[in-house]
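After this line comes chain A, so read on.
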Amino acid sequence: MGDFSRRDVMNLFAGTAASIALIEAGLLTPANAARNFVTASAGGAWGEHIDQIYIKDGGFKALTKLDVSSSYQLESVAASKIIASKGAPPFDVSCHGQSEVAVMHEAGALLSYVPSLVPNLADVPDTAKMGDHYCAMNFLLFGLVWNTKEIAKAPATFEDLLNPAYKGRIGIPAYGWYGMNWLHGVNKALGGTEDNIDPGIKFAAQAVKKNNAIIIENADHARKMFGQGEMLLCPFWNGIASQLARSDVPVKFESVPGTLGLGTGFVIAKGTPHEEAANKFVNLTLRPDLQVKFSSWNLYPPTNRKAKMPAELESIAITDAQLANTVQLDWKKVVAHRADYLKRWNEEVLS
Partner candidate 1 sequence: MSTSSPRKLPSWLWLVAPYLALLVVFLALPLANVLVLSFHRYSPVSIWEPTLTVENYGQIFTPYLSAITLRTFRIGLITTGLCVLLGYPVAYYLARCSKRAMTIGMFIILLPLMVSAVVGSFGWIVILGRSGLANNALAALGLSARIDILYSESAVVLALVHFLLPLMVLPLTASIEKISVRMEEAATVLGAGPVTMFRLVIVPLSRAGLISGVLLCFSIAISVVVISALLGGRRGRLIGNEIYDQVITAANWPFASSLAIVLVLSIIIAMSLALTLGRRKVA
Partner candidate 2 sequence: MTGKRALTGGNSDGVVPDDGQRDVALAVNRLVRRYSSDVAVGPLSFSIRHGEFFSLLGPSGCGKSTTLRCIAGFESVDSGEIVLGGRNIEQVPPHKRGIGLVFQSYTLFPHLSVFDNVAFGLKLQKVPRADIAVRVAKALELVALGEFVARMPSQLSGGQQQRVALARSLVMEPPLLLLDEPMSSLDLKLRTQMREELRALQRRLNMTTIFVTHDQTEALALSDRIAVLSQGKIEQIGTPEEIYLRPASRFVAQFIGNSNLVSGQAERAGDTLIEIVSESGLRLAAKAGTLRPGPLTALIRPERIRLTAGEAAPECRRNSFPAEIRSRTYLGEDAHFQLLVDGREPMLATRKMTDDFAPSPGQPLMAYVDPADVYILPA
């Protein structure tokens, strides 16, 4: 090691530092080099099923001649990375719900789909789409899930959360999880708008302060609290409620006024070196047979009209009656208010 002079080492340090500085500045991005096709999604079972069904079963490699890597993180983190990369994204496609899509679109970080490469788009109703840059593969409802063993009658509105009989045994989603979405949902049901959040904030504050709501940090947390019978009532997903019921947890999903009709689907990041492959990937996520497979696992209904669920799973389909209670949000406004409302949530609901 004596063969290195002081100068060599200094050069090495300087070179490394310069490269890091350039990467930091976004001037020298690994993305510019030829790289694999990268998909981003939440990890765990969710990410594994996406890989298995849409990439392997869908034959993506044969279709595009590209190797695929998967990058797992919270969806909101992936969205932040795409925005912060300023046109040199670390992922080609990324899985999101509407609110993050709205943020990324606003930031000009998304590409429009190329319809000729995504023929399955034609078979998906417009309710699952946002503009020409997003199309969900599942319909998701975020309504009210309740314990059927300890509660006699199905709840009709979110206001059941304020029932003193359930004090300490109700939950509301943390703002950082789906709390922001739910806040807007319940707010609209109570007569508020995206620009007037007062009714929603007041309601959430009552739930927390008067009825000792547990702040649910993520889906796993909610699963555990329902599973242990600690929690009787909490705004939550239709699909997970079905999954829990399947594993003998006595819970049921209810679409109450203010329920959010959401989706989950892949967007294409602007700056991708693999635009054609990205479109083909989106097309796979909308292919009827693959959607049936994915829905058979996650129990959220598929978005493609031609995706026919097997008879025993037809019950997961969203009924017109359920749909009637859902609200649609103006995502642009939701996104614009997210920091202000977080502040109000923290100061008025939590403290």
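FYI, a contact is a pair of C-beta atoms (placed from the backbone, for glycine too) under 8 Å apart; a residue touches a chain by one contact, two chains touch by 3 or more; residues count from 1.
For anyone wondering why these and not others, all candidates are chains of the complex that A comes from, given by their letters.
Being a predicted model, the structure only gives us computed values, none of them experimental.
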item	value
Complex member in contact with chain A (any copy), out of 1 or 2	1
Residue ranges of chain A in contact with candidate 1 within the complex	1-6, 9, 13, 16-17, 20-21, 24, 74, 76-77, 79-80, 83-84, 103, 106-107, 168-169, 174-176, 179-180, 208, 212, 214-215, 217, 220-221, 224-225, 228-230, 335-336, 338-339, 342, 346-347, 349-351
